[in-house]
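Below is one structure, written out as structure tokens; comments come after it.
All protein chains but one are shown at their positions in the complex.
Letters are used for the chains, namely A and B, taken in the order the chains are written, and counting of residues starts over at 1 for each.
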Amino acid sequence: MTTLEAVTIIRAKFGDLISEPTEFRGEVSLTVSDSEKIADICQFAKSIGFNYLVDISSVDNYGTDPRWSVVYLLRAIVNGAEIRLKTEVSEEKSELPSVVGVWRTANWHEREIYDLMGIRFRDHPDLRRILMWEGYPYHPLRKDFPLAGKPTDLPGVAFTRITPMAGGPFVTVAGGNDSIAREPRVRVPDDEEVELNARIEARGDNKEMRGQAFGPGPIEKKSL
Amino acid sequence: MATIQNIEIGDSAARTAQAADELQDLQGERLVLNMGPSHPATHGVLRIVLELDGEVITKADPDVGYLHRGDEKIAENMTYTQFIPYTDRLDYLAPLANNVAYALAVEKLLGIDKSLPPRCQYIRVMCCELARISAHLLGLGAFAMDTGAVTVFLLTFTEREKIYDLAEAASGARLTTSYTRIGGLMRDIPPTWCAQTKQFCDEFEISLAESETLLTRNRIWVDRLRDLAPVSKEMAIDFGLSGPNLRASGVDWDLRKNQPYLCYPDLEFDVVVGSAGDCYDRYLVRMEEMRQSVRILRQCLDKIPGGWANDAHEPVCVADGKITLPPKAKVLSSMEELIHQFMLVTEGVNCPPGEVYFGHENPKGELGFFIHSRGGGVPYRLKIRGPSFINLSILGELLPGCMLSDVPVVLGSLDFVMGESDR
Partner (left out) sequence: MQAQTEHTEFGYNSKIEGDVVLTTVDAALAWFRKNSVWPMPMGLACCAIELMAAGASRFDISRFGSEVMRFSPRQSDCMIVAGTVSYKMAASLRRIWDQMPEPRWCIAMGACASTGGMYRSYAVLQGVDNIVPVDIYISGCPPRPEAVLDALMKIQDKIGKQPVLQDTVIAKALHFHGTGTPAGEEVSP
């Protein structure tokens, strides 16, 4: 089944939803007028042989409505036929049905589009940021976002979920008076959620020990 | 005598249950172990949050983005030629291949990708195959080092130094070559380059045989890699794998044969396809691919138009002044060339509006560039389809059921690089 045959079959099934095919440099594109139906069309395309999703790209048509274009590039591995499906979404809606149920590779593609462009995907199993950190407030690939970025808060902890480590993170304190004060020791961070180890719990006065150093050696009673 | 082994691949829950039963461990608390982003065995900054039940992994969540540099947004602010150095840093193990991929994508947009000068095509193919050997060697070396076979790392790096010498002779830089330009190459290869490449091919085959003796039939190596993390054909296609990972699972798909570009149709080589899709197969596919690359290199050396020293002065760029920078002597003396130079440098190559996608067979997989152009010298949207990004998405499915010490093996066999994953 060649690309043009596939185009005919798809148009026969979905009728007015699919535009006339356009060809540029040997590649055939179809525009889908109703973005809600894109998952059904992709499912149908997979059933007729397009079992490989090459790429999902998003384009920001800044200044025109609808603002987002999402481009799906499909391929039939068995004979190499390729087809491009394009759909458009307006900025108020910014939502598309997810095609994770059709090709599992779409999972990360859609997460990336959500992260960088801000388009949400309904029924996505795990829609969270993938390239920027959780809690980053902007969608950087939008045209109205400056290249150099805007000031944000870096995540306070190195990891998005606190890794339980018995006794707390063993880190040095750069500003201590001498090298003994700077040695890596058990330090209890100010965060309430970190598990305390048995030694600190046994002391019973851990609220006052927050932010101070423990372990062998003199206890520093300074606050950090 | 070949034995046929049926490998049944259950889903991750079944594998986990089976592993837990087999190990007869106490069903204790699950430990959440954070692996990375700074870790010797992750080939770059990859973080995996593993949930362990004893030694067995029950859940794996890869966290990428620690090398996200904003390439796609940067591309919207640069001309096509100015973006070439950024492509070097995508798959930084094979920068020549990335350069060729990007140049071909823009040339496809311009419509000149089928009419490049033949010498340029042959040189580009040689650069791609050298890059392929270089990337596979480093993947192999790092993979072997992670599992303990440190000697192989040093052997492979010695061969890579020879490829670096070749890259430096051609482009001036060992690693970040930026060798191609839109419509051709930065400059022609020096006259001794082909002889040096031929010498490399001869020496490399001996060295590769050495590394193979150390690994391929090694009992420890085989035990660690065999039957580990098998990927079925359907799973590989569903997850969008490409390159050696896809071929090791039994899918006969190589862009050089299925969607040929440059002068690959004139060259004879085999597509290396595996059968079991486990780590050992992925390793074997890469080893054999290196041999096929040497085969391609030898054919190119025989057939290169203009010969080794290019006495006939075959061009390496298209002769169109609107695409290639004109020769400097003409720029300084003739008005038309001066205008071409000025327009190309300040505004870039004027590309027609339209959308184009070009997929290139990179060592790690299919590196694709989707260019949405609205005319002019600066792309409106450049999307980079990084093969490693997509290859990594399978980790969440592949790691559960494996043991903790299998993780570096699986990561090494998938052979990804974070530069093109995070872009």
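One rule holds in what follows: contacts are C-beta pairs under 8 Å (C-beta built on N, C-alpha and C of every residue); 3 or more make two chains touch, one makes a residue touch a chain.
Remember, it's a predicted structure, so these values are computed and weren't measured experimentally.
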item	value
Options B:R15, B:H39 or B:R286, residue touching the unrepresented chain	B:H39
Residue numbers in chain A that touch the chain omitted from display	131-133, 138, 140, 145-150, 154-159, 169-172, 174, 178-179, 182-184
Touching residues on chain B - with respect to the absent chain	37-40, 44-45, 65-70, 73-74, 85-86, 88-89, 92-93, 138, 153-154, 157-158, 160-161, 164, 174-176, 418-419, 422
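The criterion applied here is as follows: only the chains that are shown with their structure count from here on.
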item	value
Between chain B and chain A, distance of the C-alpha-averaged centres to the nearest whole Å	24
Complex contact set, residues of chain A against chain B	24-25, 27, 29, 51-55, 57-60, 71, 73, 77, 80, 84, 103-105, 107-109, 112, 116, 129-133, 140-141, 143, 145, 147, 159-161, 163-164
Chain A-facing residues of chain B, complex	32-34, 47, 49, 63-65, 68, 70, 72-74, 76-77, 108-109, 111, 237-240, 251, 253, 258-259, 354-357, 359, 366, 368, 370, 372, 380-381, 383, 385, 389-390, 392-393, 397, 422
